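A single protein chain has been omitted; all remaining protein chains appear in their positions.
In order of appearance the chains are A, B and C, and numbering begins at 1 in each one.
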Amino acid sequence: MIVAGVILVILVASVLFHLFTPWWMTPIAADWSTIDHTLRLTFWVTGAAFVAVIAFLGWCVYRYRHSETRRAHYEPESGKLETYLGIATTIGVVFLLAPGLVVWNSYIHPPADAAEVEIVGQQWNWFYRLPAEGGKLGRADARFVTAENPLGVNPYDPNSKGNLIVNGGDLHLRVNKPVKILLRSIDVIHNFYIPEFRAKMDMLPGSESFFWVTPTRTGTFEILCAAYCGTGHPFMRGTLVVESDADYEKWIAQQQKFTAMNEQKRGFAALPATGQEK
Amino acid sequence: MTPATPAVDRQHSGRLFFVVWAWLFALSFLSWLVAYFGIAGIPRWSLISVFMLAKAALIVAVFMRLAWERLALVFAIVAPLLALVAFISALNFEAVYIHSQRENYQGVKAP
Amino acid sequence: MPTDLTVAKKSALRQMTDDWSADQRVFRGVTWGKAMMWVFILGDAFIFACFLLGYLAVRHTTTEAWPNTAEVFTIHVGGKPIPFLLIIVMTLILDSSSGTMALAINAAHRRERKKCAALLFATVLLGLTFVGLQAMEWRNLIAEGLRPAHNEWGAAQFGSCFFLITGFHGLHVSFGLLFMANIARKVARGDFDDGRRGFFTGRRGRYEAVEIMGLYWHFVDLVWVFIFALFYLW
Partner (left out) sequence: MVEVRAGEEGFHPDDFEDEEVPHPRSWWTKYVFSQDAKVVALQYAGTAIFVGFIALVMSWLMRIQLAFPGALSFIDQDHYYQFITMHGMMMVVYVLTAVFLGGFGNYLIPLMIGARDMAFPFINMLSYWFYLLAVLILLSGFFLPGGPTGAGWTLYPPQALLQGTPGSQYGIVVMFASLCVFIAGFTMGGLNYVVTVLQLRAPGMTMMRLPMTIWGLFIATIMALLAFPGLFVASLMMLCDRLLGTSFFMPAIVQNGEQLAHVGGSPILYQHLFWFFGHPEVYIVAVPAFGIVADLLSTHARKNLFGYRMMVWATIAIGVLSFVVWGHHMFISGMNPLFGFFFATSTLIIAIPTAIKVYNWIFTIWRGDIHLNVPMLYSLSFIVTFVVGGLSGLFLGNVAVDVPLNSTYFVVAHFHMVMGIAPLLVIFGAIYHWFPLISGRMMNEKLALAHFWITFLGTYAMFFTMHYLGVLGVPRRYYELGQTAFIPPSVTSLNIFITVLALIVGAAQLVLVYNFIRSWRHGEVAARNPWRATTLEWQTPDMPPPHDNWGPQAPKVYRWAYDYSVPGAPRDYIPQNQPEARA
């Protein structure tokens, strides 16, 4: 009796907690509402399963509790029941999986007109690199990193000329313009995480990862690191400003160019002798 | 004390093992020849793989006597190796991707 | 209970399902020791597979050129360079030790004590030669400047993989040799004929030990087949 009651209380309390929780998704600031929809859908489906299973469990405990007169029913298996349940579960799983895969498909295919911005992580700072107007991002490699070239931009790549380097400042993005975010690290694994964007991705040293996003509202957002990157991990913060085109133009005009940073040219001598490239 | 009553039908003449031994020599030698003559590209990989798998099959089937084991044992040994197939394909898929990312975005030489 | 004659007539698949649904043993006619060694080999195969997969993945990912193994593993005979000469000799020796091992098992089945012991000692000798040649190969390459962390011929991972994989395999060979020498000694002394008990396990010695040892030894040879093809020749 008590046990069945407690199971019921757990069920009701869990559902109520879900309905009235003060801890819920932050207001979204990107067009990844599809992710939110899938998340909500998953809550509905799993919530229904939770209620059904736990309620049935509690009812069983109540209804079939021991008494002197009771004797259990002997029934090794019921093929029909198991088949029905298997099919129902499969349907539920397909119902969850299909939207997830569709959303993932769009997640990994940035639109062709997306602007590019590279984000570089280093314990425990964020750096940003943007192509010049109409230009492209040059290659980069941790082996180029020097005091003058903290991002390791490849000085031999013509595309590197004119790349804008943001070292220590905030990152600005245009509102309602898709942007492909390229991610790289020059020491350990980091993760570029803005809760309001929903999207995130690890930043790997020695490789390049990416995701894309369209910011949908202007404002200032906090950038966090979401992959354990050493003892300073909680303090690896940055700031993202989403703003109108006009404000963005003003900001971009103030940014430093890679060639300007490297007037001294000292960084180029640092090319390490690491053997032949393929 | 164990009864030392070996049933005659449980043994093989040594001849079979000499034949397999000779085959192992031949296959090793053939794969060495592939390298010696510097055959490159797909012919090299396919030849080496074929010789490798043939040799492995001979060792497992005859020397390790799997060919005479009952199917239950053979199955129990071969089936788990399928997990490796998944792992091989996944890691290969991944390595190609990482390599292309490095080629596209990184590198110390001018493109 | 079906007799074995009727079992033989059944289809192989039917026989297998019968085996799996039998009581007491799944693997009929398989001793505990042999079953254990097979399961161990399966796990060990996964270890070596992970080594080789890791090597292939690293080789594939690195943007540095992979050294030309035909040049690295070349031996000059009378001024003429012969690629992989040492490796092919090592391979043939290990194959031969597998051959003598197989014959030793055959002799063990027939309870031919002297023949079995002689063949086991021959296997030990061939195995020792293999380990000796491998040591020589390591010494030569180290003299030429190959190190775990770097080498002059290309990607640094080449040396790492070489030392790790051949080292781990060599360790398997060496451990096998220790156990095999012990078993050869026991066979020669007649432990398996008079059922003398093992020092640690307290169990009776049996000729079965030769077969189990053989499984391990063939497995070591089997792994070398893959290392030879995938690391040296690939």
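The working rule: a contact is a pair of C-beta atoms (placed from the backbone, for glycine too) under 8 Å apart; a residue touches a chain by one contact, two chains touch by 3 or more.
Predicted model only: the values in this text are computed from it and were never measured.
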Contact list for the unshown chain, restricted to visible chains:
A, B, C
To test your reading of the contact rule: which positions on subunit A touch the chain that is missing from view?
3, 6-7, 10, 14, 17-18, 21-26, 34-36, 38-39, 42, 45-46, 49-50, 53-54, 56-57, 60-61, 64-67, 70-78, 81-82, 85-86, 89-90, 93, 96-97, 99-105, 107-108, 122-123, 141-143, 145, 147, 152, 183, 186-189, 191, 193, 195-196, 198-207, 209, 222, 224-235, 272, 274
Missing-partner contacts on subunit B, residue numbers
2-3, 5, 7, 9-12, 65, 68-70, 80, 83, 86-87, 90-91, 93-95, 97-98
Could I get the residues of subunit C that touch the absent chain, sorted low to high?
4-5, 8, 20-27, 29-36, 39-40, 42-44, 46-47, 49-51, 54, 57-58, 61-64, 105, 109, 148-149, 155-157, 159-160, 164, 168, 200-204, 206-208, 211
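Assume only the chains that are shown with their structure count from here on.
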Could you work out how far the Cα centre of subunit B sits from that of subunit C, in whole Å?
13
How big is the gap, in whole Å, between where the Cα atoms of subunit A centre and where those of subunit B centre?
42
Just curious, how far off is subunit C from subunit A if you go by their C-alpha centres, in Å?
47
Enumerate the residues of subunit A that touch no fewer than two other chains.
274, 277
Going by residue number, subunit B touches two or more other chains at 98, 102, 106-107
Parts of subunit C lying in touch with subunit B, wherever the complex brings them together:
12-13, 15-16, 19-20, 26-30, 35, 38, 41-42, 45-46, 49-50, 53, 56-57, 60-63, 70, 82-84, 87-88, 91-92, 95-96, 98-99, 101-103, 105-106, 109-111, 193-195, 204, 206, 214-215, 218-219, 221-222, 225-226, 228-230, 232-234
What does subunit B use to touch subunit A in their complex?
98, 101-102, 104-111
Contact footprint of subunit C on subunit B as seen in their complex
1-2, 4, 6, 10-12, 14, 17-18, 20-21, 24-25, 28-29, 31-32, 34-36, 38, 44-45, 48-49, 51-52, 55-56, 59-60, 62-65, 69-73, 75-77, 80-81, 83-84, 87-88, 91-92, 94-96, 98-99, 102-103, 106-107
